[in-house]
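Sharing a structure below in structure tokens format, with a few things to ask.
Just one protein chain is left out here, and the rest sit where they should.
Chain IDs A, B and C follow the sequence of writing; residue 1 opens each chain.
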Amino acid sequence: MPIRVTVWGENVHEHKHQLVRDIYPDGMHACIAAALNRDPGIKARCATLQEPEHGLTDAVLDETDVLTWWGHAAHGQVEDAIAERVQQRVLKGMGLIVLHSGHHSKVFKRLMGHNCDLSWREAGEKERVWVACPGHPIAAGIDRFFELPHEEMYGEPFGVPEPLETVFISWFQGGEVFRSGLTYRRGAGKIFYFRPGHETYPTYHNPTVQQVLRNAVKWAVPEQRFGWGCPHVPADKAPEPIGSTGGSVH
Amino acid sequence: MPIRVTVWGENVHEHKHQLVRDIYPDGMHACIAAALNRDPGIKARCATLQEPEHGLTDAVLDETDVLTWWGHAAHGQVEDAIAERVQQRVLKGMGLIVLHSGHHSKVFKRLMGHNCDLSWREAGEKERVWVACPGHPIAAGIDRFFELPHEEMYGEPFGVPEPLETVFISWFQGGEVFRSGLTYRRGAGKIFYFRPGHETYPTYHNPTVQQVLRNAVKWAVPEQRFGWGCPHVPADKAPEPIGSTGGSVH
Amino acid sequence: MPIRVTVWGENVHEHKHQLVRDIYPDGMHACIAAALNRDPGIKARCATLQEPEHGLTDAVLDETDVLTWWGHAAHGQVEDAIAERVQQRVLKGMGLIVLHSGHHSKVFKRLMGHNCDLSWREAGEKERVWVACPGHPIAAGIDRFFELPHEEMYGEPFGVPEPLETVFISWFQGGEVFRSGLTYRRGAGKIFYFRPGHETYPTYHNPTVQQVLRNAVKWAVPEQRFGWGCPHVPADKAPEPIGSTGGSVH
Partner (left out) sequence: MPIRVTVWGENVHEHKHQLVRDIYPDGMHACIAAALNRDPGIKARCATLQEPEHGLTDAVLDETDVLTWWGHAAHGQVEDAIAERVQQRVLKGMGLIVLHSGHHSKVFKRLMGHNCDLSWREAGEKERVWVACPGHPIAAGIDRFFELPHEEMYGEPFGVPEPLETVFISWFQGGEVFRSGLTYRRGAGKIFYFRPGHETYPTYHNPTVQQVLRNAVKWAVPEQRFGWGCPHVPADKAPEPIGSTGGSVH
């Protein structure tokens, strides 16, 4: 069975800015979904902010193995209840790939427990993305680095917890560096943050970026689902026989 | 200058349950603060849920190096704005020590990005707390383990991110295990979760527990404060001279 | 193509002690290999200390995706050159599963950079292994815990670096705890340490233990191989055009 991916797109810039529409006539999400669907082992569909429940109903998430998230201009319009729902799904096992300006999304900030701040510059400078964790499946097929001729700059410090693995680190022409590919495990879910993807450059048309996205989806597939909770294990059900001592406020 | 600690107490059980009041006549927070103040290098005061802004005004937090947090019955009564304020203070450098049932507090869940679930049993069983990270300053003065004759059981899996350091692991008489002392760095702030401390047992009167609390406060002292943000670095202020290419939606 | 596993056995106790031979008439390694081969996706063969190059020639390792390691009485007889060879293979991508008393093997100590010390007791007591990282593929198919009626005790502190993931934690009848399942990434290789498996108890006949071994093999399969090295990138091959300034001792 192919990996079921939901590509979430904020879908705002595409309607407001001719510049973005020229690069992504069907929306950034459509470009990303098409890149994923080039792999027969992946079946990607889209969901956008403007749909009811932002397209992320329980029915949709029930059939989602991996969710990708791109947002920028309208983070505040994402309903808290939906951000909470996505967070809980990740903890239970759904993979999550957060793209570029999604660093400031409600979903990512909730899962990181952090502000996810960074410095930035929109000057169309060169970005060179280095592989820092060779052998990692997300870097499969990539040589020592790849280049993007024009990208927005994101600079350290990146306000996130230390990752499980630092897969990519970027060099920017203007003099900054940034940890561009970071993995996390949260509960039963795997999370990958991937930096490139500013809306005014054709980054998601880049074949290497598309390869990273496909690699990341395969890496993030749920290994096992787990339903959390706070089970009460009463004294007479304890693994070892015990009595009960002391009082209780319950 | 002594370390300035604010001991936050939910202060609910003490007023509702004679059992708790008998053990902690001035409140659990008062007992914890007194234990800390036994060290001349620490100056602890209390704040409680019932005070305006839960006693955690900006003025109070301006003078707080380390905050300790005990809550259980009234997590939901903590205002979101105050939980958010505490989270941001931690990211900027304030130390945080989360105690026992504080695992489900808004503050801890926000900073962990997790549900912080666990299994539990209130049977007054024996807990043996093992040092898993010998040489760690939070375990200073503790031999291979210490015992608490009566405690609530918390069992794995503990729904938190993998820690920086696993300082303590508990053995329970009823057959469970639990990672009882975990460290995290979040931004410029250091966080320690410490499991023991159920309200119906005299845990915070235990000298070893008090030693751990003092050790943890000293470990969590801010090393440096840092004010986060998302600084824009325009092209003409880039560290390296660059021009500007491509369009912008700004 | 099935996963190619080499099961390395020290193969000493089986020849010296009738007790061990009674439990593992063909050797512990044969029992482990048979357990792995029960999965059609795995093809396991054995190698032992007594063979030339301990059975771990370059030719054998060229055809090994995952190596499992059990040793106890003869760690010192493993040649340094072979331990070094295995270490380098792991860094290049070969998976490694270290079993029980293999904690003190040259291979594991080299890869951990640590002494891998622990406390121990051979009293045939009960061990209860808890899942601390639910959803992890190595814990697939296991409920909240599994029990071994008779095992050697290993106790904290375990002298290893903090792991990537704490998959299992054990409770022992005699009062100790131990982190029984730990994952590491070293270079392109994945490493799993799994505690159970004392030679005087039939642990590797246990169906759940066998399931963990199969799960671990599948998890440790190399994702990508990587040949390390220290490439010199001369100034005229730098990604960005630069000159050369200052002297050199080369």
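By our rule, contacts are C-beta pairs under 8 Å (C-beta built on N, C-alpha and C of every residue); 3 or more make two chains touch, one makes a residue touch a chain.
This one's a predicted model, so the numbers in the text were calculated from it and none came from an experiment.
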Identify the residue among C:M1, C:A59, C:A81 or C:C230 that touches the chain left out of the display. C:C230
Which residue, C:N11, C:Q87, C:S105 or C:S180, contacts the hidden chain when the whole complex is considered? C:Q87
Touch as defined at the start, partner being the missing chain; which of C:V5, C:I82, C:L99 or C:L164 qualifies? C:L164
Among A:T6, A:S170 or A:N206, which residue is in touch with the absent chain? A:S170
On chain B, the omitted chain is touched by residues 92-93, 128, 133-137, 139-140, 145, 147, 164-165, 171, 185, 187-189, 222-226, 228, 239
Touching residues of chain A against the unshown chain: what are they? 119, 128, 130-134, 144, 155-158, 162-166, 169-172, 175-177, 179
Residue numbers in chain C that touch the chain omitted from display: 13, 16-17, 19-20, 73, 87-88, 91, 104, 110-115, 117-125, 150, 153, 155, 159, 161-162, 164, 173-176, 184-187, 199-201, 228-235, 238-240, 242-250
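Note that in this section only the chains that are shown with their structure count from here on.
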Both-way neighbours, i.e. chains that touch chain C and touch chain B: A
Equivalent interface positions on chain A and chain B, same or different at half: same
In whole angstrom, how far does the Cα centroid of chain B sit from the Cα centroid of chain C? 35
Counting in whole Å, what is the centre-to-centre distance of chain A and chain C, each centre being its mean C-alpha position? 32
Using mean CA coordinates as chain centres, what's the gap between chain A and chain B in Å? 29
Mark out which residues of chain B touch at least two other chains, giving numbers and ranges. 119, 155, 162, 164, 175-176
